[in-house]
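Only one protein chain is missing; all other protein chains are in place.
Now for chain A:
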Amino acid sequence: MIEKLTLDINGEQWVATVRMADTLLDVLREKLDLTGAKRGCENGDCGSCTVLADGLPVKSCMMLAVDAIGKKLTTIEGLQDTPMQHAFVEKWAFQCGYCTSGFIMNAHALVNQHPDATDEIMEEWLSSNICRCTSYQEIREAVKSVLKEQRFDRKRPRNRR
């Protein structure tokens, strides 16, 4: 069966003609030219294809595209100029960069879902992704810097007019 699907990606409506057996990763990369989600293991192990569905990280290689109908999807293309993107650059949290978009997606969701994330929660979330260049320490530092910045922003007194 081949059908025309409408997906909500990064706040826009995208239409693609897909096979029902196509994964979300297939459709993002091959039909919509959103190539930020990377094809890695295609087995749910590496996390390089991570995107957000309704704010939660999912591995797009393990999700049928048809299953994403009605969900608000976010890909790395939708996180341009976000604190997490800047933190990864500032902390040199990558080497070859192949895993980076998946890590940023996961880390972005983490700081949104758990603004007071402990080291334990951070480790639990980040262990969903693999970095073959072993930039783990720098990735942790990037995430921690965004958490710290968020906490600082929340504590800063607001101007009342």
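Miscellaneous remarks
Here is the rule we use: a residue touches a chain if its C-beta (ideal position, glycine included) is under 8 Å from a C-beta of that chain, and two chains touch if they have at least 3 such contacts; residues count from 1.
Here, contacts and distances are computed from a predicted model.
Not shown: a single chain whose UniProt protein name, out of "Xanthine dehydrogenase", "3-oxoacyl-ACP synthase", "Acyl-CoA desaturase" or "Branched-chain amino acid transport system permease protein", is "Xanthine dehydrogenase". The residue from A:T82, A:S128 or A:Q150 that touches the chain not shown here is A:S128. Among A:T50, A:Q85, A:T100 or A:S145, only A:T50 touches the chain left out of the display.
Touching the chain that is not shown, out of A:A16, A:L34, A:V66 or A:L79: A:V66 (per the contact rule at the top).
Where chain A meets the omitted chain, the residues involved are 1-2, 19-23, 26, 42-44, 47, 50, 56-59, 61-64, 66-67, 106, 123-125, 127-129.
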